[in-house]
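Would you mind keeping the following structure in view while I ask a few things?
Of the protein chains in this complex, one is absent; all others appear in place.
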Amino acid sequence: MTFSVRTVPAPTAPAEPACDVTTRLGPVTLPNPVLTASGCAAAGRELDQFFDVTQLGAVVTKSIQLAARSGRPTPRMAETPSGMLNSIGLQGPGIDDFLAKDLSWLRERGARTVVSIAGSSVEDYATLARRLRRADGVTAIEVNISCPNVADRGLVFACDPVAAGDVVAAVRHETDAAVPVFAKLSPDVTDIVAVARACVEAGADGLSMINTLLGMALDLDTMRPVLAGVTGGLSGPAIRPVAVRCIWQVHAALPDVPIIGMGGVRSGLDALEMVLAGASAVSVGTAVFNDPGAPPRVLHELVVALAERGFDRLSDAVGFAHRGPA
Amino acid sequence: MTFSVRTVPAPTAPAEPACDVTTRLGPVTLPNPVLTASGCAAAGRELDQFFDVTQLGAVVTKSIQLAARSGRPTPRMAETPSGMLNSIGLQGPGIDDFLAKDLSWLRERGARTVVSIAGSSVEDYATLARRLRRADGVTAIEVNISCPNVADRGLVFACDPVAAGDVVAAVRHETDAAVPVFAKLSPDVTDIVAVARACVEAGADGLSMINTLLGMALDLDTMRPVLAGVTGGLSGPAIRPVAVRCIWQVHAALPDVPIIGMGGVRSGLDALEMVLAGASAVSVGTAVFNDPGAPPRVLHELVVALAERGFDRLSDAVGFAHRGPA
Amino acid sequence: MSEATARPLQVRGEVLSTHRVGAYHHLVLVAPGVADQARPGQFVALALGGPDTNLVLRRAFSIYRVSTRGVYGGTVEIIYAARGAGTQWLARQVQHTRVDVVGPLGRPFAPPRDVASATLVGGGYGSAPLFALAEMLQARGCRVDFVLGAASSDRLFGALDAKRMGSIVAVTTDDGSAGTRGRVTDVLPAVIERAGTDVVYACGPMAMLRAVSVVADSYGIPAQCAVEESMACGIGVCMTCVLPVRGDDGITRMVRSCVEGPVFLGDRVRWDDVGTVPADALGAPR
Partner (left out) sequence: MSEATARPLQVRGEVLSTHRVGAYHHLVLVAPGVADQARPGQFVALALGGPDTNLVLRRAFSIYRVSTRGVYGGTVEIIYAARGAGTQWLARQVQHTRVDVVGPLGRPFAPPRDVASATLVGGGYGSAPLFALAEMLQARGCRVDFVLGAASSDRLFGALDAKRMGSIVAVTTDDGSAGTRGRVTDVLPAVIERAGTDVVYACGPMAMLRAVSVVADSYGIPAQCAVEESMACGIGVCMTCVLPVRGDDGITRMVRSCVEGPVFLGDRVRWDDVGTVPADALGAPR
């Protein structure tokens, strides 16, 4: 609560929704639009100590790969003005451990789960999707395409509409039609609408945006990069204007494609900004590090903010800023 | 001084340099590496009320176009976490008025001047360069290529290596060899090194980076974009990690090309970070709005920081973080 | 306040005292040097938020009063509404907090060439700069009348000062909680007629300034209006604070309200076009 937020209503349990906050993400309807962000909530268990994770629209898991990964050396983070850099390097268990320990816990707990997957080849992603098809408790798949493509000299999939489309098509092909596939886009591209379009044409049910911006910081004592990984991903309130712009542009170009918005959301008003720009759901990432109670607080504040503005339904607010008040 | 800075030595006049801070920008040597940023200092006159602008390495002027321009409607700005959005729309006098009133004042005042130019066609830029060739008092030209190219459906020159190179080649062709031409790059591209390379191959003596990131904010009362121009440029401390990364990447790829670094510099330590990443000079932009005395303060703090780290010459610190302490 | 317009200063100020006045806050800042140069209608720009703030822009406030003498070697006073992040931060500060002050900024109200009857119109905290102006005018032998308006009585600032200084003092509130229910322009014509007004001075919201201009125009008298546009720098370098103003040559330009204003002649400002770039403005897109 001492976090920098634009409004701070009493941090109580979500109020009786004054408006219908269910939200449709392609074939799936969530009870509300507030999710965690991949890599900022592990697989939900730690946050469940602070609030009931089944209260959220869904838990989005840390991106899972085929095999266990140790990630990058430390230091893995640097604080920056209103933001942070991270270079975790996707440390995590492989898909087997994830299914056995994390997904099963989430399912038993009764949480909805968006499984984020990451790979270094189209085949990796396809295999992960195949494994998930046989698993219970997958509400949606978020395809983290901000990974280097080993087949293309390490060029990040998300930076190339063709490669991005290939990954999405492979995942869509392996996934049950009832499970929506969301492609997670990187803002570090010249034309995000082109990548968005390629993903949708390849079968993505929706788009998640934005992933972190590539950034870096130097340690002025050692005079070397702070991060062992040299560059890292910039997240937090600092990037929110970029996230809102990306959501706005893509919603303008593809108004029927559901968007999960993220990037610097700390408060219900920040979430509302993304909804008005075109997001059907909102993920809370870095804000969790400052306030483990942020996701339910954001939901509560969003509900209040929608009601104050006379919205009976969240869906009426999605993309409202493109249309303007009547 | 109450601005958010990483260090706050006494805000006095620059100390006797403990180290040689002259810096080479291609054919030109400046007495020190701290400049203003284009569009954040008008043409120097207003700041001269707060400090002696001849103390700076150079004044970088607001981007000048052929004809006078009224810019965009208001609101033209929005504050964001540790940053701001602007959509000024390059309001300014045309080149004639600029030469008659602004450049002549700067020359008489004894300031070094980097003239920033902007256009909407390659021919515009060439014409501007031709006009400047006949003018006295132009220390360098900074080519603002973050402008829509009318010949290419409004695609921003800086987003396309070929278009960027065309502009630079045209300006270089019209400019005296003794006057360096710097191309100012946009971070909103998939591969900034490719654009940098194209500019250098087209004859740029150096590169300025970064221009603002494309961002946007919504007004949560009106539920419409805050800016009359809808999207705007994000600047300020929030973007510094992106700027440092761009400087780092380009310096790594083109170590002999001088770079003017900018993006969120508030203090001498911020400037040092850019120098260590590869910048030979540093522009102070948004920080001036908070602290009109920022440029000389940054210079003073940079000199102190260099001396504290045992640098006898600024040039030894340029790109030092790529090499690491011996 | 002194008469000479000099260059603005940047000084390390300090909060001397702060207290509430109705819905507003009255802040006294030690700001050596700024006071000596300030003229009525000018403003100061304050850097708010402390060392680790995420606020990067200064905030502009009209100068309410200054004192150039005394133990503090010069104080500047402002009246402000705590609405957004910066002003809310300011409202939490206590004595001795350091606040970087830039000022005085902008063009002040111009006194009439001859002795004249002046009507001063203020809306909300917009009345703050009018009292120093009144003092200056009275020192020059001018008659001074006031019209003060606000949404409600707690947003009415300076009615007592006005009563002390003004010949006529007319007060309006939107909700009728003080004075006449209505707008300042509902009562302004009557005041102008009774006072034989030669010049109107106004400070307040844009809509009020526009309406005041229309009334003054209809009486063929000039209105000097202090406008409030969003400002990023306050010193003329950023071009965020522009509005369309007709020049002596009849040409409309997008002029910076921080350096060419905040005080403009009402009949020069194209009130209906504020927030747009009129098609006939210099350099307008064709």
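We just call them A, B and C in the order they show up, numbering each chain from 1.
By our rule, contacts are C-beta pairs under 8 Å (C-beta built on N, C-alpha and C of every residue); 3 or more make two chains touch, one makes a residue touch a chain.
Keep in mind the model is a prediction, meaning the values are calculated, not measured.
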Contact set of the excluded chain (shown chains only): A, B, C
Options C:49, C:126 or C:222, residue touching the unrepresented chain: C:49
Among A:26, A:39 or A:241, the residue in touch with the chain that has been omitted: A:39
Residue in contact with the excluded chain [from C:85, C:231 or C:269]: C:85
Residues of subunit B in contact with the chain not shown: 4, 6, 81-82, 237
For subunit A, the residues touching the chain missing from this view: 1-5, 8, 39-42, 46-47, 49-50, 62, 67-77, 79, 81-84, 86, 88, 91-92, 94, 228, 236-237, 286-293
Missing-partner contacts on subunit C, residue numbers: 49-55, 85-86, 88-89
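Quick note on the criterion: only the chains that are shown with their structure count from here on.
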Identity of the most central chain, Cα criterion: B
Identity of the chain that, by mean CA position, is farthest from subunit C: A
Centre distance in Å when subunit A and subunit B are each reduced to the mean of their C-alpha atoms: 34
Subunit A and subunit C: spacing of chain centres that average the CA atoms, whole Å: 46
Distance from subunit C to subunit B - Cα centre to Cα centre, in angstrom: 34
Residue numbers of subunit C (touch at least two other chains): 54
Multi-chain contact sites of subunit A, meaning residues that touch two or more partners: 4, 81-82, 237
